[in-house]
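Have a look at the structure that comes next, please.
What you see is the complex with one protein chain gone and the rest in place.
We call the chains A, B and C, going by the order they appear; numbering starts again at 1 in every chain.
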Amino acid sequence: MSNTFSLILLVLLGAGFAMAFIRLVIARTAGDRAVALDGATLISVDLMVLMAFLMGRSMLLDVVLVYALLSFLGVLAIARYLEGGL
Amino acid sequence: MILLSALGHVLLLIGAIFLCISGLGILRMPDVWNRMHAGTKATTLGSIAFMLGLGLIRPEWLPKLLVIALFIVLTNPVSSHALARAVHGVPEEKPDNLQRDDLQEADS
Amino acid sequence: MNPDFLLGIASVAGVSMIIAAVRAIFVRDLLSAIILVGFVSLTASVLFFLMDAPDVAITEASIGAGISTVIFLWGRSKVREE
Partner (left out) sequence: MRTFIAFLLALYLVFFAAAAFESFGEPQGLGRIAEHYAAEGFEEVGAINLVTAVVVTYRGLDTLGEVSVLFTAASAVILLLSVFPLGKPANKPSSIVLLTMKVLPGPILLFGGYIIAHGHLTPGGGFPGGAVVASAALLVLLGCTQEVGFAKWLTFAESMAGFSFAMLGFWGLLKLGQFLNNSVLFLGIPGQLLSAGIIPLISAAIGVKVASELSGILVAYRCGGGKE
């Protein structure tokens, strides 16, 4: 994968992450924040996979697996709290 | 082989563009339902395309990347579903121009 | 790989982590503060990942994202009812 192509991918993903983060900061309600947290988490999962690929270390994928599997727990708990079931 | 690698590059680019657009949608959409639409569907599709593309470029990573994609497919719709149901109960998130509310009728 | 890439992504993650932490102090709503703190720990996990510390990153992702957020939320709902 050439240098320019990986730079393009990194800029696209970083811009997506930054935009979701701006919504997370400037949002007015908690539901907005939870949605933005969900989006930022998934974008950063892909960012981490790309960084593991660029570093060339397959054992870093374990971290991404844990991250993808467990970061949804936080969003699920926030949703349960908003429902009043926690 | 070179064909698969080229396909992988195309899939990577598609996934990255989808993820960037979903970030833009989270930032720019007018209310929380539209933001949810952008922030959950587009990220799921973009993630699947991204994992597949990376797996095509480097085939020995493909099983683990597919497991990551499987977990994303399992978990992300569930969390966004729970979030949508929860936000539906919050009164100040209700949009002004709402014509018809099927979930309200189904619950009551 | 080009080390500038690493530096750029680490800067994005670090700066967003600091801003989210400051926002978590000054936000009115406690639930929003909990969400922002969860985001801070997720970003810390990304930073540990970029610094080649996968063990710490796994611990931070599981404890920060799941367990501590839920403990905060349970504590919050205990506060509300009394």
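Just so we're on the same page, contacts are C-beta pairs under 8 Å (C-beta built on N, C-alpha and C of every residue); 3 or more make two chains touch, one makes a residue touch a chain.
Every value quoted in this text rests on a predicted model; they were computed, and no experiment measured them.
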item	value
Neighbouring displayed chains - absent chain, whole complex	A, B, C
Touch criterion as defined above, residue of C:Leu31, C:Val46 or C:Val70 at the omitted chain	C:Val70
Where the missing chain touches chain A, by residue	59-60, 62-63, 65-66, 69-70, 73, 76-77, 80, 83-86
Chain C residues that touch the omitted chain in the full complex	3, 6-7, 10-11, 14-15, 18-19, 22, 25-26, 51-52, 54-55, 57-59, 62-63, 66-67, 70-71, 74, 77-78
Residue numbers in chain B that touch the chain omitted from display	71, 74-75, 78, 81-82, 85
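The working rule: only the chains that are shown with their structure count from here on.
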item	value
Innermost chain, where centres are averages of C-alpha coordinates	A
Farthest-lying chain, centroid of Cα atoms versus that of chain C	B
Interface with the most contact pairs, given as the two chains involved	A-B
Gap in Å, rounded to a whole number, between the CA centres of chain C and chain A	11
Chain A, residues touching no fewer than two other chains	17-18, 29, 34, 78, 81-82
Chain A partner contacts - residues on chain C that touch it in the complex	1-2, 5-6, 8-9, 12-13, 16, 19-20, 23, 29, 31-32, 34-36, 38-39, 42-43, 45-46, 49-50, 52, 54, 57-58, 61-62, 65-66, 69-70, 73-74, 76-77
Complex contact set, residues of chain A against chain B	1, 5, 8-9, 12-13, 15-20, 22-23, 29, 31-32, 34-36, 38-39, 42-43, 45-46, 49-50, 53, 58, 61, 64-65, 68-69, 72, 75-76, 78-84
Chain B residues touching chain A - in the complex, by the definition given at the top	9, 12-13, 15-17, 19-24, 26-27, 32, 35-36, 38-40, 43-44, 46-47, 50-51, 54, 57-58, 60-61, 64-65, 67-68, 71-72, 75-76, 78-80, 82-83, 85-87, 89-90, 92-93
